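Only one protein chain is missing; all other protein chains are in place.
Each chain gets a letter, A, B and C, in the order it is written, and its residues are counted from 1.
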Amino acid sequence: MDHPNARGKGDSVLSNLTLMQNLSAYDRLFRSPSACRIFSEDAHIEAMLSVEAALVRAEARLGIIPVDAARVIESCCVVGLYDKDSLAIKTPGAGNMAIPLVKQLTLAVRERNPQAAKYVHWGATSQDVIDTAFVLQLRQHFDHVSVLIDRISNDLASLAEKHRRTLVAGRTWLQHAVPITFGLKAAGWLDSFLRYRVRLSELRPRILVLQFGGAAGTLAALGANGTGVASALAEELDLSLPSVPWHANRDRIAEIAVFHGVLMGTIGKIARDLSLEMQPEIGELAEPIIEERGGSSTMPQKRNPVTLAALISSALRVPGLVSTVLSSMVQEHERGLGGWQAEWETVPAICALTLAALERFGEFLPQLEVMPDAMSKNLGVTNGQIVAEAVSMALAAHEGRDKAHVLVAKASRHASQQNIPLLQSLFQSKEITAHLGAAELETLLDPSNYLGSSSEFIDAVLSDWRSALAESKHGG
Amino acid sequence: MDHPNARGKGDSVLSNLTLMQNLSAYDRLFRSPSACRIFSEDAHIEAMLSVEAALVRAEARLGIIPVDAARVIESCCVVGLYDKDSLAIKTPGAGNMAIPLVKQLTLAVRERNPQAAKYVHWGATSQDVIDTAFVLQLRQHFDHVSVLIDRISNDLASLAEKHRRTLVAGRTWLQHAVPITFGLKAAGWLDSFLRYRVRLSELRPRILVLQFGGAAGTLAALGANGTGVASALAEELDLSLPSVPWHANRDRIAEIAVFHGVLMGTIGKIARDLSLEMQPEIGELAEPIIEERGGSSTMPQKRNPVTLAALISSALRVPGLVSTVLSSMVQEHERGLGGWQAEWETVPAICALTLAALERFGEFLPQLEVMPDAMSKNLGVTNGQIVAEAVSMALAAHEGRDKAHVLVAKASRHASQQNIPLLQSLFQSKEITAHLGAAELETLLDPSNYLGSSSEFIDAVLSDWRSALAESKHGG
Amino acid sequence: MDHPNARGKGDSVLSNLTLMQNLSAYDRLFRSPSACRIFSEDAHIEAMLSVEAALVRAEARLGIIPVDAARVIESCCVVGLYDKDSLAIKTPGAGNMAIPLVKQLTLAVRERNPQAAKYVHWGATSQDVIDTAFVLQLRQHFDHVSVLIDRISNDLASLAEKHRRTLVAGRTWLQHAVPITFGLKAAGWLDSFLRYRVRLSELRPRILVLQFGGAAGTLAALGANGTGVASALAEELDLSLPSVPWHANRDRIAEIAVFHGVLMGTIGKIARDLSLEMQPEIGELAEPIIEERGGSSTMPQKRNPVTLAALISSALRVPGLVSTVLSSMVQEHERGLGGWQAEWETVPAICALTLAALERFGEFLPQLEVMPDAMSKNLGVTNGQIVAEAVSMALAAHEGRDKAHVLVAKASRHASQQNIPLLQSLFQSKEITAHLGAAELETLLDPSNYLGSSSEFIDAVLSDWRSALAESKHGG
Partner (left out) sequence: MDHPNARGKGDSVLSNLTLMQNLSAYDRLFRSPSACRIFSEDAHIEAMLSVEAALVRAEARLGIIPVDAARVIESCCVVGLYDKDSLAIKTPGAGNMAIPLVKQLTLAVRERNPQAAKYVHWGATSQDVIDTAFVLQLRQHFDHVSVLIDRISNDLASLAEKHRRTLVAGRTWLQHAVPITFGLKAAGWLDSFLRYRVRLSELRPRILVLQFGGAAGTLAALGANGTGVASALAEELDLSLPSVPWHANRDRIAEIAVFHGVLMGTIGKIARDLSLEMQPEIGELAEPIIEERGGSSTMPQKRNPVTLAALISSALRVPGLVSTVLSSMVQEHERGLGGWQAEWETVPAICALTLAALERFGEFLPQLEVMPDAMSKNLGVTNGQIVAEAVSMALAAHEGRDKAHVLVAKASRHASQQNIPLLQSLFQSKEITAHLGAAELETLLDPSNYLGSSSEFIDAVLSDWRSALAESKHGG
């Protein structure tokens, strides 16, 4: 489990990082400055150096290496000192980034203090550094994700509350079903987000864990000190100590991927819904008109939902990346040939796409314009058929569900074929009017009378949200 | 959370099911009788009928429909009554299986009691029945998965304990790294399995939840009784009651898929390891010779590891299926067009492949033959180089880690090129023999002296396993 | 290349197959009777028996085995003779279906003629039989696919011709762009289908190829007769003879998967378009009202586009299956452990889903109702903005593209904010009216004047289609 002060201490490990590379157009479109910062090459190098520094601190603390050596080494664990180009050039031959980094670190330390250079990377292997560095990056990432989930939950809660009585067509199979409220839609989305909150809280302690096993998971290079160093290193980095190194058993890594995969699916679902309601013939939602946003290079009238396109695009991309991570779990023996390497760009890509999607969705939501009038107008598009079920259920009290369904279906078909209102068609059926009078039918055909438990459902979700909120305040 | 008595009561819902279809060759190779039973068409129909029966019981209890009608309807909720061929033929036009089933059910009820037929499926929609039926099937499935995870954990624990001192080459990048023990390998696998135990316990309460929202999630057809019926229905089925219907927000479904996806990856990883150790040049593991098992149609000597092939095959298949489920989450509005339907065969396929993999792996493990002699012999294949790190770390105490690494690497290269034992090559280096004498080098080159914290790690995992076991006994 | 008479002769191999199993509801919804027939277990067994029969015929022809023995063996190669249940039960232990089948075949032959039993499966291995049997199944499949591609092409050509002047909103980013015609949409789809025709013709000769290599690709069991038997066997089966057995190099298999993967994507794209135009607020397309088709279990008015849902569902499922096939290509040595086995259900699943999608789409297309009036009405939904580009380009002749774009964009924004027609807003801009008079603006704002090269594009595609058609008649 995390220490109570884990976040504070942990953050300081990477807190001063600034993004040294320029962001590409696609970095800005599909990712974001903070996602790029957390998962940049610089950040990974810095995190690896943090692990190297913590390792020597831990070892010095236990008297395994000299305190002075540790101090010199730590002073060289500064990302600015490194020649990234040379590091990149050496990576294909080395097979990973840690090997050339440790070499450069050793050289840098030797220049300052040849004695200290003897103790660089003492007892560790590349994977220890790479895996644990990634865990440190994930800690920063999870902090962002957590804040964004809460922020989006709050905005969805506002929508649910504000629009609890805003009628809108419920749509199934891309056809009108029965009336619902826009607040109920929002409550359904919020309900998912509240589950991501819980999932993240379950996931974090399994992920924010030291990975330290040496060459093949025995820590043999540290002799009898293996578990002692592991414990001290975990403490230095404010990470949990696992029972056994997990270098070759990658369920923790896969769990990161799938958490984001599911979350990205939910974002994609909401974005699809919003984009469909923004179609010009439907026009129930809009983004505010912002100069230059969503324009076309040729069509002057265009207001393309560019944010939603980016979100849906990421929802299309993440599933394939997740499948790669799952396939890659089948890693050979104590360190795989290909499977481990396949994680290196894929898992950060999943995290970065999802984090950016959360950010952009979080910015988008408060700007969303809801048009209750258009929603109301669209309810009438089927000329009353959207409440056919209401009539059917009322008639069912008299004729039974089965026969009522047949009678109203027939009237609906008739209405469609004649292009007349359902009400008029119902009036033409004696089997229906025998039980339901004109006034009753008109009442039944008012969508606002057919909302069922919508409000209760909204209340239940908002109540869950308030509990979650309260829990956040009192700890977490 | 589950009721204390949930399992007992829930099980009875589906308990008498026998498998009515014949199993195909691939059903038996990649799935299993129990997986096919749980996820057969028959089982799905039976589960849907269980939902219909529970619905009318709940509604009769609340006085919404007559108790007598409910009794008649319930008596018709028996899978044997239905014409599956006709049901299948009607499905493409209906778009799902629930619609023709409800029609057949209504007809069957009407034949017995025309009055009762009026109340069939009262207030529900197809998706309520389909989704909740699948949840009931999952409850059975999870019970199996849970037992199998425990069984496999126990067998892995035995392996870890029994082979805690059985030396084997640690292998990284498919090359020898440093010595480890076979018990440590098993402990690493067990550690993963203990996490699946926890994940399943987190997952179950989120999945074993009623799905009941009516046409578009408002339960409007039930008027003011919507949440009351929902609550009673959940009770009837021993499922949890969600705050809001989740028909369109499929993170629960995706979570089922990804749980299995990750688990299947772990099984694939272990199967890959085992299969590599069974290569004839390595020969560290074997399956017992069983008549007809793993033979060839032409090669008389063959003993193919057919079980491992099936496990690895499933580990190759599940990731793509998981990506489908994630892609399918992007479902339109209150019921998607294509996304929901894409789940129907895919999620059960994932569950069935994984359940069968657990079963076959669970049968395989106790039969595994471990050959410590071969493991020991293979340790010598590199002529001592597998403990080069031991020498390097001993030398590092004198020369520093960096220089020691260079010196021993040079000696290793020399040994490889001359095809001589590492010991002999080390003797030829004055820089090495200056610090390390012959006796010391020989001690260093004994793999059994270089196991580091292996035993401690095994102890830690076995201790976790014992705690999990104790927990299982005292509740769960 | 195929023999001229390949199809006739090849067909007879499997021609009398009737489907012995019942189809499940999902077989009928996502697959089809013909897809299930071609890829059923029965069909696979029958195809394997065809290979065994052809093998002994070829060997008898070359004098390698006695002609009488071959005749007896061939007479036992009849699917009805086999105990499928026993075959299924033996499959997990054998690891594939061919081994128990060859055993049953040998027993059946021995009962009739013990001498003949000596020659069953002479010189072959399981994979030869399994792979080549699948190729025979694919030949049938490709014949269906080819006919369906042509049928759909013809229907798309009719749509393109008939609706070459039917105005409809061009939609980009789910917003209105500029007017197009429904015929142009259809021509674009047709253009893709014409490419699948070509791709299939390129693919067929690479796929309809014998796979015959014996135990590990050397045909050593046949001594000096290996290539002779291979050649005679290919002739017997009307398959091409490859230069080398391809048992371990699976690019042919992967190519099958990806061909279908891309084709399914095109079907999904068209289905998505159609489903969007069927939304009630848009209403430009409809399926005819057919009793019981697309109904709901609760909503009487429902006409769900169930065919399109099935198509989109398959388009969501196939990509994940394709990724499995690609992952599975990484098969070890001369026969993989897991990768080969992962193909067995996955590739037929891809073929069956796609074949059924072609069938259902082929049935759907001629029933499609096109509503030109609704299309025309929707063109007006943006109050003229859909032809903003026309105004912009006319103005560009005077002011340049850049400035014109800015001016019309401003007028469009103004029109949106004030909710007035674009024409009115344009009138309010002196910079615009300085160049474009009222009459000119009205002409520009008539969508039927802004169709550009639509008709020429349609002509070009229809001309390609006619050439393809002619080519089909004169050979193919």
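Here is the rule we use: contacts are C-beta pairs under 8 Å (C-beta built on N, C-alpha and C of every residue); 3 or more make two chains touch, one makes a residue touch a chain.
Everything numeric here is computed off the predicted structure, so don't read it as measured data.
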- Task: Check the whole complex and report which displayed chains the hidden chain contacts.
- Result: A, B, C
- Quick one: say which of A:166, A:346, A:392 or A:425 touches the chain that got left out. A:346
- Item | Option from A:243, A:324 or A:354 whose C-beta touches the chain left out | A:324
- Query: In the complete complex, which positions of chain A touch the hidden chain?
  - Reply: 22-30, 41, 84-85, 87-95, 97-99, 102, 121, 123-126, 129, 214-215, 221, 268, 271, 275, 290, 292-299, 304-317, 319-324, 327-328, 337-339, 341-342, 344-346, 360
- Determine and list the chain B residues touching the chain excluded from the picture. 172-178, 275-276, 278-282, 289, 294-296, 298-306, 309, 319-320, 323, 327, 378, 381-382, 385-386, 388-389, 391-392, 405-409, 411-413, 416-417, 422
- Note on the structure: Interface residues of chain C toward the undisplayed chain are 95, 106, 110, 115, 117-123, 170-174, 177-180, 184-185, 187-189, 191-192, 195-196, 198-199, 202, 206, 214-223, 226-227, 230, 242-246, 248-252, 254-255, 258, 261-266, 268-269, 271-273, 276, 312, 315-316, 318-320, 322-324, 326-327, 329-337, 389-390, 393, 396, 399-403, 450-454, 456-458, 460-461, 463-464
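Just so we're on the same page, only the chains that are shown with their structure count from here on.
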- Have a look at where chain B meets chain C and say same if over half of the interface residue numbers show up on both copies, different if under half do. same
- Nearest 5 degrees is plenty: how much rotation brings the CA atoms of chain A onto those of chain C? 180
- Query: If you average the CA atoms of chain A and of chain B, how far apart do the two points sit, in angstrom?
  - Reply: 24
- Task: Could you give the separation in Å between the centres of chain B and chain C, each centre being the mean of its C-alpha atoms?
- Result: 33
- Query: On chain B, where are the residues touching two or more other chains?
  - Reply: 95, 121, 123, 214-215, 221, 268, 271, 312, 315-316, 319-320, 322-324, 327, 337
